[in-house]
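The complex appears here minus one protein chain, its other protein chains still in place.
Coming up: chain A.
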Amino acid sequence: MFKVTFQVQGGNTVEAFANEGEKILQIAQRSNVAIDAPCSGNGSCGKCRVKLLSGELDSKQTRHITDEEYAEGWRLACCSTVVGDVTLEVPDIASAYRSRMKVADLSSGEEVQIFENSRKQVIDAGIEQKNNMEVLDVVMNVPSLEDTMPDNERLMRAVSRETGIAHVTIPYSVMVKLARVLRDSQFHVKCVVRKISSDVFIYDIFPSTEQVVIGGLAVDIGTTTVSAILVNMVTGEIIGKASSGNGQIRYGADVINRIIEASRPGGRKRLQDAVVKETINPLVAEMCKASGFKANHIYRMSVASNTTMNHLLMGVYADPIRMEPYIPTFYKTNSLFASDIGICIHPDAHIIVSPNIGSYVGGDITAGAFISMIWNRPETSLFIDLGTNGELVLGNSDFLISCACSAGPAFEGGDISCGMRATDGAIEACTIDFETMEPSFSIIGDPGTKPVGLCGSGLIDVIAELYINGIINSKGKFIRDGRRIKHDKYGMGSYVLAFEEDAGSVRDVEITEVDIDNFIRAKGAIFSAVRTMLNYLDYTVDMIDDVYVAGGIGSGINMRNAVNIGMLPDIPQDKFHYIGNSSLTGAYMELLSTSAEKKVYEVASNMTYLELSTVPTYMDEFVASCFLPHTDTRLFPSVTVKND
């Protein structure tokens, strides 16, 4: 046995013991040392860098490590095995998968506006914004020697009288504080209750003098990014909003690798902890801290996530999802509570899970399709959710058909060397001058924030601008020379967005041909899915009245550029609408409105699922789409490349 010491930069030191030949990455994962490994450790992403401080490793230098870096001691954890005692420095960047949690500033109003608009649309569609949670004002007789009824019966009778419902449940959490609260308030209290026709459930009890807000939590659990909002369940007011990377990323960038990891011994617990303890609970804590709210005043939670994510959230055995005939444990579930899975809110809080409709079309899409309102219009619309899994829903008030394609994490900045989520320092929009090839940016954060990397919307802009200005060809290879264009010793080209001295990071911010290639495949997956689905229905693009694009990829997408790179069909710009993170908005509406929750279930059960892998032409469409803008340029008549 040898000793492996991990010194986490700006953090603690962890010692582990390992046998000769064991991989550093595996030892780190076993010892709970966070190292980013989106490719699951097959040496392709180059993100699992560690620095050798003392001792030796049997390690392969890959194309991700330059000669100088190798000499400085940089190694890839997934390509290094133990040969003796060793001390390693784990850079803080390795925990970048958590990507510094972002608590949104709600004062700007833009963020809130999206939710506000959706809420109005939903109400306009005749769906009542009403749920079964309310605050009851209850007055009881003060007990005396003549009136010796115990506290719980006294409360139950009073609540029954108030609501007209005979059966009242007082859970343990209320029972323990009942005596104190009743006496402190002279038997005049406020109760947070859930009222259904047969039962009243008392979540909490307060003296009547207290201001009581029923908190609700809506969470979108994406494969790459988790976003959450804290709301007032009665008024719909948004109290807090936050997002962070999904802590499961270090176990693999896509759902398949996560499922494989979850099947290993102890894996389900590790994956569940990664999303609950390392992701959702810290997000809740941050939002509560920022708004002065108490986490145990959150009495209901609503989750929208893909099928794999909701299985792993619950710690359910997910292996059958990835194996033929691809059967998940559940599509719908209505008996999940916060205490079951360790979410740090009120322990009795019920968790609404948006229904799945297939192994690869989950609750994120049913929630999103609901909020896009395409089910409420006679005209045919297309709804596209740009995520690690790209999902599409096409239809109108008469029919809905959906399909999913694997786009990879590129839209959220994964698999891209300079990629990042849409947080401070991310370039979210870009233009490039044709003559000088100099870029100009819009960067997320306070004025003066230096560029750190590219988020999804920035990537679309940069690649479109590089292409339109003739700097890269249709295959994504560099064909012009200039001071911003570099080639490494393997001949791989890159474009420097910001030189080290202008950047907010320790090296040049640059986009390489490999990044461009990864992104082209992501956009190819989306467009080929659109084409395949339309062909399947004998539709043409001009039969689509509106396109709703969703996804947490930035504050907005330049639709013109999305067409220029061949990601979205070439139809008039005014038909495109960016609706933000629709699965989070959907989860929000399900939280506020019981009718909305019902409607999501209804939309889900009316949706047909098209399995793309069974359509023989899909692969052809995909290869044809892995080109800028497309192999068939007639599909993109409005796209022209500048030349001198």
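Quick note on the criterion: a contact is a pair of C-beta atoms (placed from the backbone, for glycine too) under 8 Å apart; a residue touches a chain by one contact, two chains touch by 3 or more; residues count from 1.
Just so it is clear, contacts and distances are computed from a predicted model.
Matching "Cytochrome c oxidase subunit 1", "ABC transporter ATP-binding protein", "Nitrate reductase" or "Acetyl-CoA decarbonylase/synthase complex subunit delta" against the UniProt entry of the left-out chain gives the name "Acetyl-CoA decarbonylase/synthase complex subunit delta". Screening A:232, A:442 or A:631 for touch with the missing chain picks out A:631. Considering the whole complex, the residue from A:7, A:474, A:535 or A:606 that touches the absent chain is A:474.
Where chain A meets the missing chain, the touching residues are 473-475, 479, 620, 623-624, 626-627, 631-633.
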